[in-house]
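A protein chain is absent from this complex, but the other protein chains hold their places.
Going in written order, the chains are labelled A and B, and every chain counts its residues from 1.
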Amino acid sequence: MPLQLEIFLEHLLNGLTLGALYALVTAGLSLIFGVVRLVNFAHGDFFMVGGYALFILLNLPWGAIPYPIIVILVTLIVAVFAMLIERLMLQPVLDKSWRIHAVATLGISIVLQNVALIIFTTDPKQVPTPFTTKIVSLLGLRLSVQRIIILGIAVLVFLALQWFVKRTKLGKAMRAVSQNRDMCQVVGIDVPRIALITFAISGGLAGLAAALIAPLLSVTPTMGLSLTLKGLAAVIMGGLGQLNGSIYAAFILGLVESFFAGYVSFAFKDVVSFGLFILVLFLRPQGLFGRRIGL
Amino acid sequence: MTALARARPWLLWVAGGVLVLALPLQYSGGYAINIMINTLMWIVFALSFDLSAGHVGTVSLGHPAFFGIGAYLTALLGPRLGLGYLGNTLLSASLMALLALVAGVAFFRVREVSFAIGTLGAVIIAQLIANNAYDLTGGPLCVKGIARPEFAIPFTDVTLKVIHPLQYYYLLVPLVVFTIVLYKAMTSSRIGRAFIAVREDEVRASAVGIRPLRYKLLAFVVGGGIIGALGSFQAQYVTVVCPSEIALSYTLNLLIIVFVGGAGSLRGVLLGSVIFSVLPRLLEQGGALSIPPAYQQVAYGLILILVVLFMPDGIDGQIRRMTDKWHRSREVEVGEDV
Partner (left out) sequence: MSRLRYLGFVMAIAMVLAACAPAATPTSAPEATAPAGGGGGTQAEATEAPQAEEAKAPIRIGLYAPMTGPIAFLGEGFQLGATLAIEDLGGEIEGHPLELVVADDKCNPTDAVNAVRKLIEVDQVDVLLGGGCSSATVAALPIIAEGETPAVSATSTNPGIYNEMGVGGNIWEFRVNPDDLIMAAAFASFMAEKANSIALVAENTDFGRGALSAYIPQFEALGVEVVSEDYFDLGTADYRPALTGIKASAPDAVLVVMTERDGSTFMRQLREVGLDVQVFSRGSLTSPLFLEYTKDDPTIGEGILEFSFWAGGVDPDLDQRFLDRFDKSNSPHRGWAYYATRYAIGTAIKNAILNEGEATREAIRNELEKVEVEIPFGTIKFDDHNQSYPKGTVSTIEDGEVRFVQFVELVPVEH
């Protein structure tokens, strides 16, 4: 039945958009864990910061900036923001245990959320772009142009990330640090600098995700939390510190959620995605795509 | 002199005990006593959490699940089984200890970060079920009208119904005492040393014959049971149980209390609990210093970051360093005397 197929395709599309969101967030989390062994509970809040940056840039009093430039600006703003956080609050504890990392980043998360609450109140901020309400029909599917942009850019970004990590000198240095930190120090790689750059990339990815995807949603102070949780689940499902594995896992989560929500129950979709995560944790603690080490 | 020095900790405990028992009598209203009840509850909650997080080093972010599910057990099974206060509490405690055992066996297959995030996933699932399994839990409409505890006084026809916060306060005190004594007993014995060995290095601990899983489970199960009992108390105190009782914010509060107070230390956790629950209220009472909740949260977050950066052992570590210095200087004097 064509209608059935249409509905199926629509769920697929929803799942891919959601997957792209999770993947952009997860990639940043995974990079940080891979390179500096830090679980960043404030990562979703970077996305939130990007959302408010977008809100401000879209509503500048002296007229609108073209959207593509705004996307670049938001990406850069959050990248710089992440670097600041790293330098001021996290660098001194980077060589401490993961427990300290967890408490420090949770502290940062509380501060960011509530400062946003004080400045912007709980009112959700709508951040529509000119593309949000532009709707095209494709194979009988109605979708916002914004969604096409999201999927296109997400694919480009992941390809670029592959190239960066595998081919560039900096990327190779990051991989080296992730595999053996002490050795890197011995051969003269500037480990703190690598950590800083990793945070910049990670923050930039969160900022990019916000600039692209927040226009379909709305921006609130607490929006980062659920993204952090989903991202962490994907990072572990993909295998801690494995960039590609976690990106695949993020898309799996997005698709599972969409199909379950569409065909079975919306209310229990997160039960299924977190249940899947815990199942993977029990059955394959090293992750779905488990090798032991590596980016 | 030495006798007094040796007796001092005991004197402190006795003084503390008298204070805990007598303080609420100073207040007639329920509000102040309510704050004291909350303080005691955080003490029990945080000590149970610290048993795992501070001593064995397994930081479960899912502890609120034991609290919330324990409360729901009392709310849902209590009226059907008609067990009364003690029965409800014991039922919640034993079932939550059992749940901790099962969850522990499952989750301790993974370690550190994976364990923490896995338990976080579990508590989210529990909350989602509480929120959405409408037929079972009533979802966001909550379970209401939970019976207040009643005690038949022996040899009379009189039944005492617990209504006023003051009565609840004294009902809670035994659980607090039990928790503190158990915590102290476990951590200052051979078990406690095994806990620390597991925390510092699992491989080395196994090498000297300490089985890490066994001790991780022990701390987890004891903590789970106590928190289950606490959840049952909460249900019978507030008489309403909602999905918000399985809240992630409880995990944050626990981390603040334990890490700011001093992980792995009885004194630290006690201090953390009291400061956390009393200080904001005192500032509120002051009137002029009333801090809007969002600012309070920012302050908590900053304090957490500062503590991690500058006093990794929390307030207790700071105190210990100061008293150590004092003791050392005294020892020198004593040495000269002899």
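Throughout what follows, contacts are C-beta pairs under 8 Å (C-beta built on N, C-alpha and C of every residue); 3 or more make two chains touch, one makes a residue touch a chain.
Since the model is a prediction, treat every value here as computed from it, not as a measurement.
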| item | value |
| --- | --- |
| Visible chains in contact with the missing one | A, B |
| Selected residue (touches chain absent from view) among B:F108, B:F151 or B:Y295 | B:Y295 |
| Interface residues of subunit B (partner: the chain not displayed) | 29-31, 34, 131-132, 134, 139-142, 144, 234, 238-240, 242, 244-245, 285, 287-288, 290-295, 298, 302, 306, 309-310 |
| Missing-partner contacts on subunit A, residue numbers | 3-4, 7, 10-11, 14-15, 17-18, 88-89, 92, 111, 117-118, 121-124, 126, 128, 132-133, 135, 142-144, 216-218, 220, 222-223, 257-259, 261-263, 266-267, 269 |
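One rule holds in what follows: only the chains that are shown with their structure count from here on.
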| item | value |
| --- | --- |
| Centre-of-Cα separation between subunit B and subunit A, whole angstrom | 34 |
| Contact footprint of subunit A on subunit B as seen in their complex | 53, 57, 59, 106-107, 109-110, 112-114, 116-118, 120-122, 124-125, 128-129, 131-132, 248, 252, 255, 259, 294-295, 297-298, 300-305, 308-309, 312 |
| Residue ranges of subunit A touching subunit B (in the complex, touch as defined) | 33, 39, 89, 92-93, 96, 98-100, 102-104, 106-111, 113-115, 117-118, 225, 229, 232-233, 236, 240, 267-268, 270-271, 274-275, 277-278, 281-282, 285 |
